[in-house]
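Complex shown without one protein chain; remaining protein chains in place.
Presenting chain A:
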Amino acid sequence: MSTVATKRGAIGVETLHMTMRFGGFTALDDCSIKITPGSFHALLGENGAGKSTLVKCMMGFYHATSGEILVDRREARITDPRAAHALGLGMVYQHFTLVPSLTVAENLVISREDAPRIIDWRAERADLQAFMDRMPFQVPLDQSVRALAAGEKQKLEILKQLYLGRRFLILDEPTSVLTPDEADEVLSHVRGLCQDGVISVLMITHKFREVTAYADQVSVLRRGKLVGGGRVAELDHTDMAALMMSDATLARPAPRSGMRGAPVLELDGITARDRTGLKDIRIDRLCVHAGEIVGVAGISGNGQMELMEILTGQRPYRSGEIRVKGAPYTARRDDAQRHNIRFLPEEPLHNACAPRMSVSDNIAFRSFDRHGGFWLSSRDMRARASDLVQQFKVKTTSIDVPISALSGGNVQRTVLARELSGEVDLLIISNPCFGLDFSAVSEIRSRIMQARNAGAAVLILSEDLDEIMELTDRVLVMSGGALTYNAATAEADIATIGYHMGGHA
């Protein structure tokens, strides 16, 4: 069996003066970064700072404009991912690359580049068992991947890389789909592997907590340049944030003010089919008052998307009642306009914009028919768009470019400009900061807080527990299609929330 490379043990990787240009845009600027053998190296940076570009150059997806890469202290030419694999470099992607319908053993065998045409399962099975026994953590070989929890899948992704003989691993935000407990478990295993000298790891992350708790080295990129780094022990969160952030100052979340008012959104006894059509969504009671932010925490796939669809009228419900300000709510356009209801779905480009239409058109989605007339007033639309683009600091060359040309943060700002302008009584939000950079995140959160302070009822569905803890007044947990936990955020305990998120309650 040739897959498990004959050479074992962690190797170091070093880039020297690496520069990557796309046309006139410099994504990576003279970046020299060294990952020593056996280290757990964190790579921090805002979105668009060049983290992905750097690892894609290492893995051979991109060819750097200039600069060199040393693998195991020897100069290497990495022309494509296959060449990177041959050198012992591997990558674990943000999203799983496993085949859900196959077992763990089958997933491992088919991942090999030299998988034989006819597989001798008995022999492979014995090899795999021997491999698993050598590993510090295991995943049951005969389990089908579909049945694994997210944390188990992430462990399997890492085991797969080890099985393929990789000695240097790039992890791209490996914990974004895990519960806090799962994240801790996976990362402590990774740290163990590094300490034992099995692999070196370069981990892309946004979470300072993970850097401090697990990594030993850190490098920080900003606008394609390496701006700092060093031993994690010598840096604290403030230092890292200062390095990551550009000169722009962070908008602090506005302080809470105002009183909780009357109920605005009420759901009673709602039941509906979930996405798969096999399970039910059951919301016994959900109530959001004016002047408060209610957060729904939970791991994705536990019914949050369906709840959002029920609220936006995209998913019919079998029974129950939705009331807005005491009156039955039908999710029709005039209803939504009369009650000043605004939605911010997750991945705004995908769910709230028409990518090929212009920024100006996209801003007009909510208001173009407000006057009730038949004719479209493009002059009003453009004037309003210019005004809002300025007010919400959307960075765009013109209001006529397609919105898909904007960066993620600016798309979100555009959607916020559309939805948060004017009077807002009810704001329903799903993962508002998913995949956005630091400054966009803090700005968006302070806008949400402002809406709350101005008396809006806000419902946030988010997978980011930190976000929920920072923003909300009350926290609920959604698990298995139902709301299983309800507490004032100030009194809520992270461990208990995590327990409910895992569906253990």
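Observations on the model:
Keep in mind that, in the parts below, contacts are C-beta pairs under 8 Å (C-beta built on N, C-alpha and C of every residue); 3 or more make two chains touch, one makes a residue touch a chain; residues count from 1.
Please note the rule applied: contacts and distances are computed from a predicted model.
Look at the chain that isn't drawn here: its UniProt entry, checked against "Cytochrome aa3 subunit 2", "Succinate dehydrogenase / fumarate reductase iron-sulfur subunit", "NADH-quinone oxidoreductase subunit H" or "Sugar ABC transporter permease", names it "Sugar ABC transporter permease". Within the full complex, the residue among A:A27, A:L44 or A:L159 touching the omitted chain is A:A27.
The chain omitted from view is touched by exactly one of A:S188, A:S407 or A:N486, namely A:S407. Across A:H95, A:R117 or A:R356, the single residue that touches the chain missing here is A:R356. Residue-wise, the contact with the chain that is not shown comes from A:T312, picked out of A:T65, A:T212 or A:T312. Across the interface with the omitted chain, chain A contributes residues 22-23, 25, 27, 48, 52-53, 312-314, 331-333, 335-336, 343, 345, 350-357, 361, 364-366, 368-369, 373-376, 397, 401-402, 404-405, 407.
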